[in-house]
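The complex appears here minus one protein chain, its other protein chains still in place.
All chains are identified by letter, namely A and B, in their written order; residue positions are counted from 1 within each chain.
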Amino acid sequence: MVRHSRRRSSTSFRWFPVPAAKFAPWLPLALTLLLLAAAPAQSQEPEKTESFVYRGRVFNGLDYTDTFYPPSVETIYLLANRENILSPRRTRVTFRPLTGVYEADWTSMNRTVAGELEILSGNEVIATVPQQSHGIQSHADQGSVVSLPTGRYAVRVRADDGSIVPGSQKQLVVFAPRRQGLGYQMVPQEGWIRPAHTDDPADVIYAREGAVLYLQPYVAEEYNDLYYTRLEDPQSQSGRKDHWTWVHVRPFERAGDLILDFGQTVKVLAMPYRVEQLPGSRLGYKVVDYDPVAEERPPDFVAYQLFVDAHHASYRLQLQDADGRTVLGSQRQVHRVPEVNSWALYFLAGLPTTVGVYLLVSRHERLVTGRKALPPESNGHELWQ
Amino acid sequence: MNRVDTWRFRWQLARTIGRRDLHVAIYDIRLYATLSATIAIAATLLRNDVESIQGNGFVILSNPLLIPLFGAAVVSSIYLAVASTTTVARERERGTLEVLFYGPVDAVAYLLGKVLAQMGVYALMVAVYLAALALYALIINFVFALNLLLAALLSVATTSAVVTVGILLSTLHRSVRSALLTLLAIALAFLGVQLGHDHVCSLTSGMARGDYNPLLLALQTLFTWLDRIFNSLSPLAYLKRGFDVLLRGSVAEYVLTMGLSLLYSAVAFGLAVWTLRRKGVR
Partner (left out) sequence: MIQTDTLTRRYGNLTAVNALNLHVRPGEVYVLLGPNGAGKTTTLLMLLGILPPSSGSIRLFGLSPVPGNYYAIKRRVGVVGEKQHFYDDMTVRQYLRFFADLYAVEKADERIHSLMEAVGLSDCPDVRPRGGSPGMKQKLAFVRALLPDPDLLILDEPTSGLDLSGICQVRQLVQAQSQAGKTVLISSHILSAVERTAHRVGIVHRGRLLSENTSAGLHARLAGAQQIDLELADPCPDLPQDLARLPFVRAVEGPTGENARRFTVHLTGDTDMRAQLSRAVTVQGGVIVAMQPKEIRQADTRVTITEGDIPRLVGQTKARAAA
C-alpha cells in the first residue's frame, strides 16, 4: 500500500478561505443589519448636563467672533500673535442630533469658573494667565487673554485650591497664515449672485463677451483649512488638514492702477460705483456709475471696471500699488468664452464610436472574404515534408 | 541562459502577448463606447461651465479641465478593471492559456504581456482624452494647463494599480463569470463600507464619545477601520488622492502618490504571478 502525503495539491488551492461567490450575497444583508442596529442608538438623546466649557472671543483674521468649546471639542484653534480671550464657564449643555452640535443653555446657567489658565508646552507650564475683565471691540468679557506664537500647546484651569478643574484640559493649536496674497472680489454689472473671489494667482477669470465686471482688491491670507474651520466653528466636522483656504482679511488700501496686458497695456483706474436694486419681480441688482456731483449719498463701493470685449480672446491683468509697483500675487488671466452651441460639444463624443464601428465593419468584410476561400477537406494526398 | 538573456527573452514574449491583446482590444466596440461615454461626460461638465459663464457673466476657475479628466480616468479605470479581471480567466476557460504554456511562455512573461496590453489601451484612451480636451479648450477658450499632463501621467500610475489587481483577480478564477462576480462583490463591499462609514459618522457627528451608545461606538470604530483598510487597498482611492494632490499643487505628495501606486502595482503583479504558478493554467 502506498502512503500518500497530505500536502495540498494546486488544484484545491484557494486564495480566500471562503469562495467569494458564496460570501457576496450575504455581505449587503450583513451591512444593512449592522446599520439598522445603529438606528435605535440615534434616538437616544443625551440629557442636558452641567459641564465645564470654554467660551471664546477669538480673532479670525478679519474681526472677533464668539466661540464655544463644549466637552466634545478636544482642541482649541487660535491665530498666532493675536489677543484672544478664553473664559472658563460652567453651563448646561445638550446635544442636538439634528444639527450634530452641542448647545449651551446660558440662560439657565452661566457661572464663571474661578482659577488661572495654565498654558503648557509638552508637560511644562510656560505661562499662567489670570482671569480679568477685558474689552475687545466694545465687548466686555471676563477671561484670560491668550496671545501665543505658532505651535502646539495645552491649556487647563488651575482652581484657587490648586487642583486642576476637571474637563478644563484641552489641546491648543496656534497657527498663522501660510502665505499672503492679493485677491479680488468680483461682481458682474447686474445679476443675482454672491460676489466671487479669486485669491490664487492660478485662477483664471472666464467671462462672456460683453460682460462688465467689477474688481475689488483684498489682502488675502491662506490658512490651513482644518485649523481655520475649527477656529471659526470649533464643533465643525468639515475642514481638511491637507487643504488650504484663502481668507480676505482687509481691503488692499494702497491700490494704484489695474493694468491690462493685451500685448499692449491699458490702465484701468479705480472708480466709485453704486448699486441699484432692480424693482419688481426681476430681483437682483445693477451697478451704475457714481456721479459725485449729482449723488447725495456716498458710493456703495470703489472698484476697477473690466469690460470683456470681442477683440481679445485672453489677456493678463495685474495690480499696481500707489507707487506704481506691481503687487505680488495680483496677476490673473482673463479668458473670453465665446458663445458655443453647447450641444455641438457632444459631436466630438460620437467620433470614437464611429471609428470603432468602421474598424469592426472593415475587419468583418476582410474575414468574410477570407472564409470564402476555405478549401474542401483534405483528400489525404498531401505529403508531410 | 543567463539572467539577462532570460529577461530579454521574457520581455520579447511579453511584448508579443501584449501586442496580441492590444490588437484584440482595438477591435472591441466596448473600448470605443467607453471613450465616447467619457468624452460625453466631459462635454456635459464643460457645457455646464459654459452655460454658467454665459448666464452669470463670469466664473472663476483654476482647473476646469481637470475634473473632466478625472471623470474620464475613473470611467476608464472601471472599464480596464473589468477587462483585466476577465482576461486570464477567459483564456483559462477556453483552453488557450494551456496552449500558450506548451511553448516558452512562463507566468511572468504572460502576465507582463497582459499588463502591457491593458496599459497600452489606457495610454491610447488618455491620448484621446487629452486630444478631446485640447480641442474643447480651443473651442471654449479654456486654459489647457501643464497640470493636465501631470494628471494624465499620474493616472497612468494609478491605473496600473487597477489593472494589476484585476489581473490578480483573474488568475484566481477559472471562468469569466466567477471572476466578474468577485469583482462585483468587491466593488459592492467597498461601496457598502463607504456608505456605512458615512452613515455612522453622520450619526455621531459632533457627539462627544462619552455620549455614544456603545453599539454606535463599536460600529463607528469598525467602519472607520474598514474604511481605512479599504482606502489603502482600493486602487481608485489612489487615483482620487492623486487628483486631489494636483488640485492642491503639492509636488512632494504627487511624487509620493505616484510612487505608492507603482509599488502597489508591483505587489499586486507579484501576487498574480505567484497565484498563477500555484493555481496552474488548466
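FYI, a residue touches a chain if its C-beta (ideal position, glycine included) is under 8 Å from a C-beta of that chain, and two chains touch if they have at least 3 such contacts.
All of these numbers come straight from a predicted model, not from anything done at the bench.
Colleague: Which of B:13, B:35, B:167 or B:226 touches the chain that is not shown?
Modeller: Once the missing chain is taken into account, the touching residue is B:13.
Colleague: Spell out, residue by residue, where the missing chain touches subunit B.
Modeller: Considering the whole complex, subunit B reaches the absent chain at 1-3, 6, 9-10, 12-13, 16-17, 20, 23-24, 27, 94-96, 98-106, 280-282.
The rule is simple: only the chains that are shown with their structure count from here on.
Colleague: Roughly how far is subunit A from subunit B, going centre to centre by Cα mean, in whole Å?
Modeller: 27
Colleague: Could you please specify the touching residues of subunit B with respect to subunit A in the complex?
Modeller: So the residues of subunit B touching subunit A come out as 26-27, 29, 31-33, 35-37, 39-40, 42-43, 46-47, 49-51, 53-54, 56-64, 128, 132, 135-136, 139-143, 172, 178, 181-182, 184-186, 188-189, 192-193, 196, 199-203, 205-213, 215-216, 219, 222, 244, 248-250, 253, 275, 278-280.
Colleague: Quick one: in the complex, what on subunit A touches subunit B?
Modeller: 10-11, 13, 15, 20-21, 23-24, 27-28, 31, 34-35, 37-38, 40-42, 44, 46, 70-72, 95, 97, 99-102, 186, 188-189, 191, 193, 196-198, 200, 202-208, 211-213, 235, 237, 242-244, 308, 313-314, 333, 335-340, 342-343, 345-346, 348-353, 355-357, 359-360, 363
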